[in-house]
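For reference, the structure I am asking about is given below.
Removed from the display is one protein chain of the complex; every other protein chain stays in position.
For chain A:
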Amino acid sequence: MEGMSYQRFPKVKIRELKDDYAKFELRDTDASVANALRRVMIAEVPTVAIDLVEIEVNSSVLNDEFIAHRLGLIPLTSENAMSMRFSRDCDACDGDGQCEYCSVEFHLNAKCRTDQTLDVTSKDLISADHRVTPVDFGDPAAYDSGDQQRGIIIVKLRRGQELRLRAIARKGIGKDHAKWSPAATVTFMYEPEIHINDEMMENLTLEEKKAWVESSPTKVFDIDPNTGQVVVVDREAYTYDDEVLKKAEAMGKPGLVEIYAKEDSFIFTVESTGAIKASQLVLNAIEVLKQKLDAVRLSEDTVEADDQFGELGAHMRGG
């Protein structure tokens, strides 16, 4: 074992990148790394979310906890969350969680004075820090007509009802509460490898080919209108549902197609809540992952570390 290196050099190829959406390939690594990345993106990349609500006046129909819970779930822009402190180990405020290093204060003050129902939205949350604000979902291009209705509705007020509160947002991770998770969805798929047995395929009639192609719920295969040959249109549309394999079996042609999942190649889809840009989410995740590994490395020589990590510790020492 000694001297043998497990080191690999994973490659990332970005396919698509939007503010809240990213799609990329991760190659030359294995499922453990891919899954670790997924797990960290969902649960351990820090963001800022409202954690403490002091309600001064609440005469709305929703009770205090309900409103506090709703406020907590509003995604806040957390670009600087990585550099913020967790309030539990903030020295400036003794873990009080109310200082500028670990918290951001919000104010909300709304009262309905007309007969029309007033929607209190995330737009009404006034932040003390311009870097931490409720996420703006308004896509100006798409939602131009409905001008005022853009934020996330917190509560609706009728005439005379009032909501006044102070909220404190803190840094946290999704493991503790889902409101700190920056990811709406993170998933990866194994890149499929599809081999069509051309010889067998040639023996099929056009009807049979059509039926076979149709058997897949997603459009993976198609028939070339010119040559009449079955071709793979979209490899990645394959969902590993084995429908085509079953169909081939049912047609009495087992082995018509062979599909494998590549063990070292993954296609990631990342959707962000808007708290962090999707690209940043991936980078932060790698950063967090590195920190976690550092934590392991720092305790390398201790006996406890060997107890805890065993072979992994040795592996890390060996590099």
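The rule is simple: a contact is a pair of C-beta atoms (placed from the backbone, for glycine too) under 8 Å apart; a residue touches a chain by one contact, two chains touch by 3 or more; residues count from 1.
One rule holds in what follows: contacts and distances are computed from a predicted model.
Asker: Could you tell me which of "Mitochondrial import inner membrane translocase subunit TIM17", "DNA-directed RNA polymerase subunit beta", "Rab5 GDP/GTP exchange factor" or "RILP-like protein 2" is the UniProt name of the chain missing from the displayed complex?
Answerer: In UniProt, the chain that is not shown appears as "DNA-directed RNA polymerase subunit beta".
Asker: Which one, A:73, A:223 or A:286, makes contact with the chain that was left out?
Answerer: A:73
Asker: Of A:91, A:222 or A:241, which one is in contact with the hidden chain?
Answerer: Touching the chain that is not displayed is residue A:241.
Asker: For a quick check of understanding: of A:103, A:122 or A:181, which residue touches the chain that isn't displayed?
Answerer: Touching the chain that is not displayed is residue A:181.
Asker: List the residues of chain A that touch the chain left out of this view.
Answerer: The list for chain A reads 31-32, 34-35, 38-39, 42-43, 55, 58, 61, 63-66, 69, 73, 174-175, 177-179, 181, 185-190, 217-219, 237, 239-241, 243, 261, 269, 271.
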